[in-house]
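Here the complex is missing one protein chain, while the rest keep their positions.
Chains here go by letter, A, B and C, matching the order in which they are written, and residues are numbered from 1 within each.
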Amino acid sequence: MAEFLSLKEAVSRHINDGDTVCMEGFTHLIPFAAGHEIIRQEKRDLTLIRMTPDLVYDQMIGAGCAKKLIFSWGGNPGVGSLHRLRDAVENGWPNKLEILEHSHAAMASAYEAGAAGLPLAVLRGYVGSDLPKVNDQIKFIECPFTGERLAAVPSIRPDVAVIHAQRADRNGNVLVEGIIGIQKEVVLAAKRSIVTVEEIVDDLGASVNACVLPSWAITAIAEAPKGASPSYALGYYDRDNAFYKEWDGIARDRETFQAWLKNNVFEKGAA
Amino acid sequence: MAEFLSLKEAVSRHINDGDTVCMEGFTHLIPFAAGHEIIRQEKRDLTLIRMTPDLVYDQMIGAGCAKKLIFSWGGNPGVGSLHRLRDAVENGWPNKLEILEHSHAAMASAYEAGAAGLPLAVLRGYVGSDLPKVNDQIKFIECPFTGERLAAVPSIRPDVAVIHAQRADRNGNVLVEGIIGIQKEVVLAAKRSIVTVEEIVDDLGASVNACVLPSWAITAIAEAPKGASPSYALGYYDRDNAFYKEWDGIARDRETFQAWLKNNVFEKGAA
Amino acid sequence: MSLEYTSSEMMSVTAARALTNGMTCFVGIGLPSEAANLARLTHAPDVTLIYESGTLQTKPDVLPLSIGDGELCESALTTVSVPEMFRYWLQGGHVSVGFLGTAQIDRYANLNTTLIGDYREPKVRLPGGGGAPEIATSAKEVFITVKHSKRTFVKDVDFVTTVGFGRDGKARDNVPNIGNGPTVVITDLCILKPDPETKELVVRSLHPNVTREDVIAATGWDIRFAEDLATTPEPGARELEVLRDLKARTHSHHSGPTMPANNEAHRD
Partner (left out) sequence: MSLEYTSSEMMSVTAARALTNGMTCFVGIGLPSEAANLARLTHAPDVTLIYESGTLQTKPDVLPLSIGDGELCESALTTVSVPEMFRYWLQGGHVSVGFLGTAQIDRYANLNTTLIGDYREPKVRLPGGGGAPEIATSAKEVFITVKHSKRTFVKDVDFVTTVGFGRDGKARDNVPNIGNGPTVVITDLCILKPDPETKELVVRSLHPNVTREDVIAATGWDIRFAEDLATTPEPGARELEVLRDLKARTHSHHSGPTMPANNEAHRD
């Protein structure tokens, strides 16, 4: 059964230095509050996995939490580059960052396979792409029925999954609604999971086939209102597109980034 | 875009003798009306696929529509045997029926793979079971990452999928709700699809992550009120458990079966 | 005190007692479903029940006739697709107990629900594997409940639909990512458990008023009894009351007059 913890306690207890951590949310419901708590607790040497490492990973990488990044699209959507990610990859600041990159289709299938408890995902992918030349985790197998050559990638089965969701009921069942991304998959694929929620309610108000994660499939739940901002939570608040644009200026420069981090992360406590 | 047709026209136009046909619905939303129309139109030599061939396939097999059955559990749930299926397998009446059997996990994965456009499904399955000895479609592959031995089965990609759903809107988008089974997968995996619905409405009334099949993923839609009875349609009518029990007596004997077929199928037109 | 109860009731109550709060149980239809819901309505209100139709954490008020009755969906936390159920929830490792029935079981707890006789020339054709083959390997452990008879308890099953410990008791040895297999078999006569070494089923407890001879007569192999053979505790008054209420509700629900609409419809 999921345990209700403060965000501080959840991160402290369930994320260790050196862990493989997936913080997911496909544009929607990105767990920013949890990312900031990880920065505050100065977790180190994390292998970070995420299809679309955007601002939250840019911040964590810039803060020195990561040693490796596995991803399929790393940018500030609609704005441009992730300057902290680039600084780490290109200049090793604040530390060297190893990267391993996939396509979305491969990562989506790898999450599906991870949730399904399988060691590999099979997809019709990477045909003609140079990505297999630079990622030795991409292999090819032959279908035993048709002889077709198909791509295979290792499934994703992280130590910890971190997601944000709209709400939990008092038994610890969680509703995710709207762009549900790979939230269900990453929680089921992970050894441990932390779910931050906008609120804890008596009744989830879920429709019959809603994306509900049962309490017994979750390790810890922490209430974190606006925990996805500047991304958004459908039904609660909109995406702060202005901040996404503003981030480009903040992150471009190490000093402005560090000042932002000090004022907006380190000097704030967990929600 | 889906074409609105009468059930008679849909079956006549889209199901041919010799086709591979999947009529799905996991206990819920079983397309009985469509099955009866197939019987009335005396379709022959069908390869029928269904995880749980229950009364609808018992009726079609007894009526002589099938030459082969691929399945994973063939019974009258909670009641007993399918006597027409057994008569066909054991005595070749009204014709010889070839069977190929799987487990549910393998068929569910084979539908998933079919919807995903893949030629095979990979699962951790059939360990220690004799099923691979009697089904040459079950093979084993080695994971290129871990060396683990995993089962592989061909994906299911039928000529025609037939399902029943609660409702369609006037653009031909279809809502399936409740026990959604493998309805979405079979429609996406099939070359052509026929969807019968309880009613056609202005607005589906679907929640944000509901199981909705877009019009452009469906071939034909036919209105068939009570088209799933004696199974049920959540929100419309309950399962007629009494008839499931009654069927045991009807189907046990060739004569009572044929009389039932004459009175209840052949002498009735399509809804 | 001496309550009156049948051997079927004894079996259901004993099977129910094997489940505890906190377990996530993938429930087979029939006897397992009866036992699992009895557990939920008595000592284990927080046991999580999953049916292969996709209904997660369901709390039916009456026993379902099939694994996909409306009752299961309406009382569930949520309902997922069948591929998701088998891939994410079962194969993904979230099921602690698979609760199965069977037509035949052998001394190594292998189950046969495929056929009696030879595969190509069956004497009796049974429904087939359904969910059982992978429930038995993906769940952390397996409970089996079945009536005890010589026709059912055979030395070697005609067909291994679902592996217990294989023809030689070693089928799970060195297989990665496989559950522990059957840990208990509950019949209307006794409780059996696999020998920790050989995996052969051994009688660990006789139900009240059942003799060793009764079990021997109903078993198709030379059955062994544990040295510390116990007597199974009798059903309690509340367990019997809840079980009888549940069965009465179920009976009236499934055989009551069907709605006119349905009577019409199935004849269309």
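Just a few scattered comments:
Please note the rule applied: a residue touches a chain if its C-beta (ideal position, glycine included) is under 8 Å from a C-beta of that chain, and two chains touch if they have at least 3 such contacts.
What you see is a predicted model; the values in this text were computed from it and never measured.
For the chain that is not shown, the touched chains among those present are A, B, taking the whole complex.
Among the residues B:Met23, B:Ile38, B:Ala115 or B:Val153, only B:Ala115 touches the chain that is left out of the figure.
Within the full complex, the residue among B:Ala66, B:Met107 or B:Leu188 touching the omitted chain is B:Leu188.
The omitted chain makes contact with just one of the residues A:Gly64, A:Pro119, A:Gly181 or A:Pro214: A:Gly181.
In the full complex, subunit B touches the omitted chain through residues 1, 112, 115-118, 173, 184-185, 188-189, 206, 208-212, 214, 216-217. Although one chain is not shown, part of subunit A still touches it, namely residues 26-28, 32-33, 36, 51-52, 71-75, 77-79, 81, 85-86, 89-90, 101-106, 108-109, 111-112, 123-131, 134, 146, 148, 178-182, 184-185, 211, 226, 229-230, 232, 234, 237-245, 263-264, 268, 271.
Note that in this section only the chains that are shown with their structure count from here on.
If the chains shown are joined wherever they touch, the resulting network links each chain directly to all the rest. C-beta contact counts were set side by side for A-C and B-C; B-C has more.
Chain centres here are Cα means. That of subunit A falls 40 Å from that of subunit C. The centroid of the Cα atoms in subunit B and the matching centroid in subunit C are 27 Å apart. Multi-chain contact residues of subunit B (touching two or more other chains): 123-124, 146, 148, 178, 180, 211, 234. For subunit C, the set of residues that touch two or more other chains comprises 73-74, 79-80, 87, 91, 138, 177.
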